[in-house]
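With one protein chain held back, the other chains of the complex are shown just where they sit.
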Amino acid sequence: MTMEKKTLLTDCPDAIGLISKITNICYKHQLNIVHNNEFVDNTNKQFFMRTELEGYFNDKTFLADLDHALPTGSHRRLVSSERKRIVIMVTKEAHCIGDILVKAYDGTLDVDIAAVVGNYDTLGKLTEKFDIPFHHVSHEGLTREEHEDKLLACINQYEPNYVVLAKYMRILTPEFVSAFPHQIINIHHSFLPAFIGAKPYLQAFERGVKIIGATAHFVTNDLDEGPIITQNVIPVDHNFSAKDMARSGRDVEKSVLSKALGLVVDDRVFVHGNRTIIL
Amino acid sequence: MTMEKKTLLTDCPDAIGLISKITNICYKHQLNIVHNNEFVDNTNKQFFMRTELEGYFNDKTFLADLDHALPTGSHRRLVSSERKRIVIMVTKEAHCIGDILVKAYDGTLDVDIAAVVGNYDTLGKLTEKFDIPFHHVSHEGLTREEHEDKLLACINQYEPNYVVLAKYMRILTPEFVSAFPHQIINIHHSFLPAFIGAKPYLQAFERGVKIIGATAHFVTNDLDEGPIITQNVIPVDHNFSAKDMARSGRDVEKSVLSKALGLVVDDRVFVHGNRTIIL
Amino acid sequence: MTMEKKTLLTDCPDAIGLISKITNICYKHQLNIVHNNEFVDNTNKQFFMRTELEGYFNDKTFLADLDHALPTGSHRRLVSSERKRIVIMVTKEAHCIGDILVKAYDGTLDVDIAAVVGNYDTLGKLTEKFDIPFHHVSHEGLTREEHEDKLLACINQYEPNYVVLAKYMRILTPEFVSAFPHQIINIHHSFLPAFIGAKPYLQAFERGVKIIGATAHFVTNDLDEGPIITQNVIPVDHNFSAKDMARSGRDVEKSVLSKALGLVVDDRVFVHGNRTIIL
Partner (left out) sequence: MTMEKKTLLTDCPDAIGLISKITNICYKHQLNIVHNNEFVDNTNKQFFMRTELEGYFNDKTFLADLDHALPTGSHRRLVSSERKRIVIMVTKEAHCIGDILVKAYDGTLDVDIAAVVGNYDTLGKLTEKFDIPFHHVSHEGLTREEHEDKLLACINQYEPNYVVLAKYMRILTPEFVSAFPHQIINIHHSFLPAFIGAKPYLQAFERGVKIIGATAHFVTNDLDEGPIITQNVIPVDHNFSAKDMARSGRDVEKSVLSKALGLVVDDRVFVHGNRTIIL
């Protein structure tokens, strides 16, 4: 056996003594708690705990002990510290994909970019600069279903842990989404729930807002309605045309998306209903 | 004649040479430009200029010269530096009114609070600590129209320049609003246009947003749809209940409202369509 | 015995199994953990835990059990949920004291303001509007030691939990500070450690910074060098004179100070060396 680092993620109905029970089992298994965070959602009576552990793991007996101790309806996962594999979907804009490529290149983002898939070929050259395969899966002349079948075939060969929509500008069907439950991360270029749907910067300009933003969220079947992971904003004023807003918004979009991606691949994000708990 | 300070506000269709024409007239009248800001809305081809002037004013000839020089459809106002008079409307929450009372007391806000009007008497004691008249105009047992007639009668005796809704929690009718065109400033406790209407913090909690905010805007007939003056936000996370959000939001609400009020009474806010230009 | 809420604050050298040991003792005493936060400072190998408990307390046996379980060099406190008593020291500026007065008045800040002490009488009228005793303890004609003796005599009669310097513009001697170890909270009107000492806004103006800020910290013997509790900033630009910065900074100063005060009276702030841990 070798010394390993793993993360235990516990998500269960709240009950008295949970922290004590879980940490006792860690103690019994001689696993050192490097970092621990827990949260109790008092509204929904739900308990969440993220425990970074170090030691010699016997996964089977450790999880069996946990299952014995935890209440009915509990979910627990013991995640290895292995690097996550992602596939990125894009259309034409370079800023988000560019940021992820550079961050993966210099180690800021600890991910393995398996491939990039675009419905246009615009970003092929940029992707290939980083020695990552680019697949051009055009939607032209295809029904939505035909197109998504091709996308799925392309993506699935890489068996990604997560699919990242880095300004992929087409709506996905429930069928596609259901293939990756809570595994698709999207960046929406507004401070959701303001300006749902198309052309959020134009909407923001027309409404005369003084702040614009971006939202990274898991994709569910309801357009722009999935659980929010991160958001950020920047001030704007009357000097900004809709185009200026779009231009200024790029830095926010990319930093929000890569921050969300970092949290997800670090196994810090729990989803409960339509909300995220980040531990 | 005595040396005076006045502010010229010009709002007109854009044309070549406007700055030159207006500043020439100032120069001809020996008025020193202390501060000048202009903005051209290229989408709507509209020109805005705010000019702080110092000198010996002959308002009549100065404005006549301007009217002669400016294109058809121009608006210009020459505003004295006299302190603005406001009436504040409240319901039960103390933070916004409390902030304005303290800021007017110590001179941070250069306004004359003529009176405070509440549909409950909750804030009477606080108001009177600052030697400002408080009027309790209850809505109970009255139709909306009867209540607003009483409010109008009460407010109008003070001839205010602006009416400030400092967490006044009732909807106003178009009749009331039309009595004070672009003179009513409201604070809405969300980052508009997200969470229009009632209980925005509860809506924000349920949507699971990671940022909450507040919006100060002029009141028009469309609820929460008037021109936005200022907005600000603060980060929140899964630890915040709806109640925690409301509590944390208070500091944002009050600073956004008093910032907007400061801009308005400094004659810095132009309204064009549903947008504000702040010079 | 009645059901009570108390907060356990533990601060000790890090060791394996601490969370488990402490939560086991809570469990054994039938105390429900309402909220728990812990932090391990890996650099200094120090463990911090804040545990909100609910139940029927036998303080003596509970603490004895803890003392038995915790390693040598541990500090633990069991704090009742009783409201904290503060004395506020001021000079002439109204914004910070005004904010605390309004927030204590409307319940946003859960503190009992026992008294306000000023070295000028400027803020007496404002304080007394809120039915709080104001003491004018002038420094004129006194040595620093004589003045502080008078201040101490005045303050000590109220036996405050904390002393809040709400823009008290005089330096305190080590003797005065040592009378209230980690009990004096100051607001410094800069983003420390930038612009230590006098006239920070003038310094900021002269340096041409694009952001200004405020810092709330515990007072130690080294001027402006104590452990930082909260900081915040606002953007400025070339349009801001030093005076404009000071004016705009007021909202940041007051919100930073009252946020820090709220954290302290909620027993959320641990001090370790010159750093704070906020749980």
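Letters A, B and C name the chains as they come in the text, with residue numbers starting at 1 for each one.
Keep this in mind: a contact is a pair of C-beta atoms (placed from the backbone, for glycine too) under 8 Å apart; a residue touches a chain by one contact, two chains touch by 3 or more.
None of the values given here were measured: they were computed from a predicted structure.
Colleague: In the intact complex, which of the depicted chains does the undisplayed chain touch?
Modeller: The undisplayed chain, in the complete complex, is in contact with A, B, C.
Colleague: Decide which residue listed in A:D99, A:E148 or A:D224 touches the omitted chain of the complex.
Modeller: Considering all chains, including the one not shown, the answer is A:D99.
Colleague: Which of A:K28, A:K45 or A:K129 touches the chain that is not shown?
Modeller: Answering carefully, the residue with contact to the hidden chain is A:K129.
Colleague: Looking at the whole complex, which of B:K5, B:H35, B:K125 or B:K243 touches the chain that is not displayed?
Modeller: That would be B:H35, which touches the missing chain.
Colleague: Touching the absent chain in the whole complex: find that residue among B:S20, B:T61, B:S138 or B:N239.
Modeller: Touches the omitted chain: B:S20.
Colleague: Could you pull out which residues of subunit B are in touch with the chain that's been left out?
Modeller: Here the touching residues of subunit B are 16-17, 19-20, 23-24, 26-27, 32-36, 38, 40, 235.
Colleague: Counting contacts across the full complex, list the positions on subunit A that touch the omitted chain.
Modeller: 93-95, 98-99, 101-103, 105-106, 108, 126, 129-130, 247, 250-251, 255, 258-259
Colleague: When the complex is taken as a whole, what residues of subunit C touch the one chain not shown?
Modeller: 39, 41-43, 191-195, 206-211, 213, 227-233, 237-239, 241, 274-278
Assume only the chains that are shown with their structure count from here on.
Colleague: Spell out the chains that contact subunit A while also contacting subunit B.
Modeller: In this structure, the chains that contact subunit B and also subunit A are C.
Colleague: Quick one: which chain's Cα centre is the longest way from subunit A's?
Modeller: So the chain farthest away from subunit A turns out to be B.
Colleague: Report, in whole Å, the distance between the mean C-alpha point of subunit A and the mean C-alpha point of subunit B.
Modeller: That gives a centre separation of 41 Å.
Colleague: Going through subunit B residue by residue, note those that touch at least 2 other chains and give them in order.
Modeller: Counting only residues that touch two or more other chains, subunit B contributes none.
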